[in-house]
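Missing here: one protein chain of the complex. Every other protein chain is in place.
Should a chain be cited, it is by its letter among A, B and C, assigned in written order, with residues numbered from 1 in that chain.
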Amino acid sequence: MRVKVVFYGGLKRDVGAKAQELQFDNQTLTVAQLKDGLIARYPVLRPKLSSVVCAVGDEIVSGDYLIRDGDEVALLPPVSGG
Amino acid sequence: MRVKVVFYGGLKRDVGAKAQELQFDNQTLTVAQLKDGLIARYPVLRPKLSSVVCAVGDEIVSGDYLIRDGDEVALLPPVSGG
Amino acid sequence: MGCWISEEPLDLNRLLQETEDPASGALVIFSGTVRNENEGQPVRAITYEAHVPLAENVLRALEEEVLSRFSVRRCRVQHRIGTLPVGEPSAIIVVRAAHRAEAFQAAQYAMDELKQRAPIWKEEHYETGESRFLEGTSLTLKVSGRPKP
Partner (left out) sequence: MGCWISEEPLDLNRLLQETEDPASGALVIFSGTVRNENEGQPVRAITYEAHVPLAENVLRALEEEVLSRFSVRRCRVQHRIGTLPVGEPSAIIVVRAAHRAEAFQAAQYAMDELKQRAPIWKEEHYETGESRFLEGTSLTLKVSGRPKP
């Protein structure tokens, strides 16, 4: 399954990229499993992902949301607008 | 003693004039005495003057302020700006 | 006529330029505008009258008081006089501060105090053709800013 992960705010500096196309072998992939996979690839994210939420399209999704092949998942750290 | 009295807000409608040149026989005239004189001339002002303050120049003056010949005294009813 | 009482339309953009400040992160503006209704009566215009020299004194002193009482960096207060149609701004408060909480507080305080202290009167003109002077708060000696010697 291919997933495009887009990093917002300071996450893109941590990871060194604004977006990454990632390949997962899972048959099904939840947002929570995606986060675990990201920590494996980018250990720098380990302390951060508990305060990160994910969005697909124009909505925030919960940890049990089932990602579909080709989905674009946005990683949203704590916000600081205004 | 001549005093020019200027009426603000609803007072000018009550009195029927924006300003009046008035003559007083007093040797000295305080603001409080001026108010009494005005009630004698304009009985419509009787219920109003207790909530009216007076200004000479660009400052509010108290009841014992001594008016000088030729002074212009402004009568200021309760305000409603904004 | 001067910086605080104006016969001309109030110019928000000019006040914003006048108060520009790189150390302020918050800008709060209040503007009173003529409303088409009051106490159930359709309103078509309001005439504002001021005792101009005293009102200029009072609003200048109010700006200074706001700057000393709140952690704000800029405060401007202006009031229009004359006959204003519905929708027209009658008063503007502009406050700039490092942070927004103080800017909001200061702008509210300035407007509350303007209504209590400024020698300004409102005559509402109704759709019926009638008009009425509104009376609010009695002035006190204190409003002049500096006490009379």
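Note that in this section contacts are C-beta pairs under 8 Å (C-beta built on N, C-alpha and C of every residue); 3 or more make two chains touch, one makes a residue touch a chain.
Values in this document were obtained by computation on a predicted structure and should not be read as measured data.
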Chains shown that the absent chain touches, full complex: A, C
Contacting the left-out chain in the complete assembly, out of C:S6, C:S31, C:T47 or C:T137: C:S31
Contacting the left-out chain in the complete assembly, out of A:M1, A:A19, A:A32 or A:L76: A:L76
Interface residues of chain A (partner: the chain not displayed): 8-10, 13, 51-53, 55, 57-62, 65, 74, 76-82
Sites on chain C contacted by the missing partner chain, in the whole complex: 13, 20-37, 86-87, 89, 98, 100, 103-104, 107-108, 111
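Simple rule for what comes next: only the chains that are shown with their structure count from here on.
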Whole-Å separation of chain centres (CA-atom averages), chain B against chain C: 26
Where chain A and chain B are represented by their mean Cα positions, the distance between them in whole Å: 76
Chain A-chain C separation of Cα centroids, rounded to whole Å: 51
Multi-chain contact residues (two or more partners), chain A: none
Shared-contact residues (touching 2 or more other chains) in chain C: none
